[in-house]
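Have a look at the structure below before the remarks.
With one protein chain withheld, the remaining protein chains of the complex are depicted in position.
This part shows chain A:
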């Protein structure tokens, strides 16, 4: 009953590729899947021999398949990379502790070193404790900002040159749509970039930029890769949920929609130059920041002072109040970078697209953050 493979013509096809419509057998699918990612890696010149690459590993499908594929390609094509699994423990009981067990199994299965950094050791707060304090309203904002920084710090600790994350084509298309809907031009420009965060941050690459989620899941299924799939227990991110459902609906009608949206995002031109942040270091934690005090530290200050609204949204009045307090103490020259366009302050805040990209999955629960 099933068709023959369109590539080898011998075996039965097991999958219809969403990007091309080709029907492929298992072996031809594996090969096409892996070699397309290799092609992306070469095309975008993602790596150089001798580099240490930290794989952001959440235990979810994308990062599990990413770790597997990176290992396969590193060996097959002699990338000469040192690969390390890096996980962030947000401190979410019943969610992250279970998914970290999956990462620990991956470590064994793929024979790669694993490092776990936790919010608790970095910030003194677990997500469980944060939610207890602030409730379920803005928790994903905290989580996104902290995760981005945590992954960076973990990777720096390990002496990594780069971070790779499992963001796939569906995720990026979703982020393009969300940035359009929010009118977030600065992020819109960045969110389709295959490598981000080069000015002071560790570069972050997305080898799965053109890889459809369907293929990632099918690859994991046929290869029997061990991954963890539960929603984050603190994930109310309805907005991303809608964007996601919308993309999937479009894909159903026309599978190329996902790549088309990414291309649209790439080619959108911004007329007026958007004020881009200038990088400096946070006076508190010395981590790279575009402000005097970085977003993570502002948020921590809020948590520690029982004013958790600090640091959320655009310039919030809590932050203004805090700025005034600091100014009064003579501790502050310019917290918001001295710009006049307050609408851009969030953009200038050192949380880049990946907070959208990151809040993304763990927090939206649809995937897992570092994924």
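Rule of thumb we're sticking to: contacts are C-beta pairs under 8 Å (C-beta built on N, C-alpha and C of every residue); 3 or more make two chains touch, one makes a residue touch a chain; residues count from 1.
Please note the rule applied: contacts and distances are computed from a predicted model.
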Name per UniProt, for the chain absent here [options: "GDP-mannose pyrophosphorylase A", "Adenylyltransferase and sulfurtransferase MOCS3", "Ubiquitin-related modifier 1 homolog" or "Integrator complex subunit 9"]
"Ubiquitin-related modifier 1 homolog"
Chain not shown: contacting residue from A:89, A:152, A:171 or A:184:
A:171
Of the residues A:61, A:189, A:209 or A:295, I need the one that contacts the missing chain.
A:61
Contact with the hidden chain only, please: which chain A residues?
1-3, 12-16, 23, 58-63, 99, 166, 170-171, 213-214, 217-218, 221, 227-231, 244-245, 248-249, 251-252, 360-362, 365-369, 371
